[in-house]
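Mind looking over this structure? Questions follow.
Presenting subunit A:
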Amino acid sequence: MPETGRPTNGSNAGGVRVGVYVCHCGTNIAGTVDVRAVSEYAAGLPGVVVSRDYKYMCSDPGQALIQHDIQELALNRIVVASCSPLLHEPTFRRALDRAGLNPFLLQVVNIREQVSWVHLDKQAATAKANDLVRAAVRRVFLHKPLQRRRVPINPNVLVVGGGITGIHAALTLAEAGKHVYLVEREPTIGGHMAMFDKTFPTLDCAACILTPKMTAVGSHPGITLWTYSEVVKVAGYVGNYRVQVKRKPRYIIEDLCLGCQECVTACVYKEGKTPDEFNLGLSKRKPVYLPFPQAVPQKVVIDPETCIEFKSKKCKKTCVEACGDRQAIDFTQKETLEEIEVGTIILATGFKTFDAGRNPYYGYGRYPNVYTSLEVERLINAAGPTGGELLLRDGKRPQAVGIVHCVGSRDANTNRWCSKVCCMYSLKLAHLIKERTGAEVYNFYIDMRTPGKGYEEFYDRLLDEGVHFVRGRVAEVTDWAAHPSEKGKLVIRAEDTLAAFVRRIPVDMVVLSVGLEPQLDAQAVRRIFNISCSSEGWFLERHPKLAPVRTFTEGVYIAGACQGPKDIPDSVAHAGAAAAEALALIDAQFVELEPYTAFIFEDACSGCKSCIPLCPYQAISFAEEKKKATINEVLCKGCGTCVAGCPSSSIQQNFFEDEEIFEEIEGVLAYA
Partner candidate 1 sequence: MRNRQLTRAPQPQAAFEPRIVAFFCNWCTYLAADLTGTSRMKYAPNVRVIRLMCSGRVDPQFVLDAFAQGADGVLIGGCHPGDCHYQEGNYRTLRRYHLLRRLLRQMGIEEERFRLEWISAAEADRVRNAINDMVERVRALGPLQLEPKREDREEVAV
Partner candidate 2 sequence: MPEEKEQALHQAWQEGAARANAGYVRRRITIDPITRLEGHGKIDIFLDEAGQVERAYFQVPELRGFEKFVQGRPAEDMPQITSRICGVCPTAHHMAATKALDNLYRVDPPPTAKKIRELVYNTFMAEDHALHFYFLGGPDFVVGPDAPPAERNVLGVIGKIGIETARRVIAMRRRWRELIALVAGKAVHPVFGLPGGVAKRVTPEMQKQFQEVAAEGVEFTKFTLHLFEDVVLKNTDYVSLILSDLYTHRTYYMGMVDDRNRVNLYDGWVRVVAPDGKEWKKFRPDQYLETIAEHVEPWSYVKFCYLKQVGWKGFTEGPESGIYSVAPLARLNVSNGMSTTLAQKAYEKFFSVLGGKPVHHTLANHWARLVELLYATERMKELAADPQLTDPTIRVLPTEKPREGIGVVEAPRGTLVHHYQTDENGLIQKANLIVATQNNAARMAMSVEKVAKGLISGADVPEGVLNRVEMAFRAYDPCHGCATHSLPGSMPLLVRVRSQSGQTLALLRRDFDGSVHRE
C-alpha cells in the first residue's frame, strides 16, 4: 500500500510549493484571531514556501498579492484562511485562474464564520485557526487540477405561481424573448392582488393596474399559461430541468370556451349555493363559475364537488345546451401529467394570510361583525359581494370600526415576525372605510411601521383625516357590555400605552389586520424543488444580502412573498431581479458545474454492484461486458454517497478523495 504524496517535514514532496494567506477581514477576524501568529505558524509547515497575512484578502490588492506570489515564487498550491468558502471560494479560485494556476489547487479555510465570530477566547480561537490551516496545507498537497463541467442552458423558464410576482417575472422573461411556462394552482392567475380594492399609498385601484398585466400574460405568445395546475416532480440539474406538471380537469375544453358564461346562467342552479372562494365565502357561486370577472384565462370551471351531474349523473345538463355547438363542456375530462423541459425555475408561490381563528380572544368566527382585513378588502371592492358597500352582516352601515393591527404578527404565541404590509394596508382600509361610511375608525397598533416611498406621508394624511390611533396591543374583543352605551356593540379592550390606561371602545365592526405566513404546503413545495426553508418556513435565499433571489440549488430562484413578507412594489422588484438572474444564466448559454463528481478506478472495481442502488440519479450502471460499474458524469451530482459506500474504495470523488479527507482529519488533530 504505497504512500501517496504526503508533506514530509521540511522538504516539499513532489515539488509542491504552498502559499498561505491569512485574512484580517478588518477586525472581523483579526479582532479574535491572532492572524500574524497564524501566518507565522503556517510559514513553518512542511511545503509552505510563503505565508502572509493581509487586511482584506478578497480585495483586488489582496488577490493581486496571491497572483504575484504564484508567478514570482512558482507556487502551485494556495491556502486562504478567510471567511466561509461559500462566500469567497469563487473569488480566490478566479485569482488562481488569472495567475495561470488551476483554480482547484486552492483550499479555503473558514476562520471567520466558524472561528472569529463564534469564539471569544483569542488564544483558543488562534489555536483553532492554526489547526484548520495545518489541515488545509496537508490537504491541498493532494489537490489535483480539475476542470469544471460546462452544460448548456435550456432557455425555457418555469414560473410557479400566478400572483403579481409570477406575472411580472413571466412577462419580463417573455418580453426578453424566452419561453415561459407559468403554472398556477388556482383556476385563474392574479393571486392576492386581484382581491384588493385599492393599493397603498397611491390608492390606485388594484384591478386597473393588474388586469392589463393579467391579460398580457394570457395573450402573450411567449407564455404557456397553465392554471388549475401544480408542479409534482422536478428532475435534472441547472440548465436542464425536467418538470412534471399535474393539470387538474376543469371539465371545460379551454380552447373551445369563450368565457361567455352562458353555461353559468343556464346552470340548473338558479342561485349559487357554494361559498365563493374568491370572495372568501362572503358570496355564493354555482357549480360552474368564473372565479371573477377579470379572471385570466377567461374560462369557466366546473366544480365536481357540487355539480349534480357528477353527484347523480341525472342532471339535465342545461349548461351543455347553453354551450351549444361549441361543446366546450366535457364531463369526462381527466387529470393529465405534462412533462416540460426548462433551464431555470422561478418560484413565486406567495403567502397565505394568518388564520384569525387562532387568536380566539379577538372573537373571529364567534362575533359575526369581526372580519379579517382581506374580507374587508372584498367588501369594499366595487366588484365584491356587496358591490363596494361596507355593510354589516345585518345589512346596516357601521358607525364605528376598530382595526386591530399585528394579528398573527409580532406575537410570541403565533408568529414572531413583522408582516411588513399590515400597517400600511390598515391605514389604507381606515381611509377607505372612513371615505365610504364616514364611520369613526380606530387603529390599534403596537408600532406604526411605514418605511417606504410615500408611506409616512400617507400616515400623516390619515391623522389629518381624523382616524383614531391607539398605541396598544388589543387584549380582547367582547360583546359584554359594561355600560348601556356598549349594548349591542363589540367592545375592544386595549391598554393605551401613550395615555397609560385601559380603554374600552365600543364599535360595530372589528377588522383584524392578519399577518402574512408561508403557504401551508411550503415544505412540500421546497422539497419538490430541492431548496431550503428558514425556520419560519419562508423559502431560504442563498445569501440574505448578496443573493436574495438565488437558492442553494443552481438555476432555481425565489421571488416575492414566498421568501418573506413583501408589499406589491417589493414583490415586483423581486420578480424583476429573479427574471434578470434567470436571463443572465440563459444568455451565458452554458453553466459551469463544480467538478465534484465521482469516478471509478476500473481495474480495482470488483463489480460487486453495491454502489448502484446508492445513486438517487441513476448515474451508476453495471457494464455487463466488463463486469464493472460505470458512472455517467453528466448525471452525477457529486454527493459522494457511493464513494463512502464502495467496499473496496474503488470509487473516489473529485476534490473529496479519501486521501484528501484523511489528510484533513489527521491535519486538524496532529499536534505540530
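What we mean here is this: a contact is a pair of C-beta atoms (placed from the backbone, for glycine too) under 8 Å apart; a residue touches a chain by one contact, two chains touch by 3 or more; residues count from 1.
How these were chosen: all candidates are chains of the complex that A comes from, given by their letters.
As the structure is a prediction and not an experimental result, all values here were calculated from the model.
Peer 1: Among 1 or 2, all from the same complex, single out the one that touches subunit A.
Peer 2: 1
Peer 1: Candidate 1 touches which residues of subunit A in the complex?
Peer 2: 1-4, 84-86, 110, 112-115, 117-121, 124-125, 127-128, 131-132, 135, 527, 530, 532-535, 540, 552-553, 596, 614, 616, 637-641, 643-645, 653, 656, 658, 661-662, 664-666, 668-671
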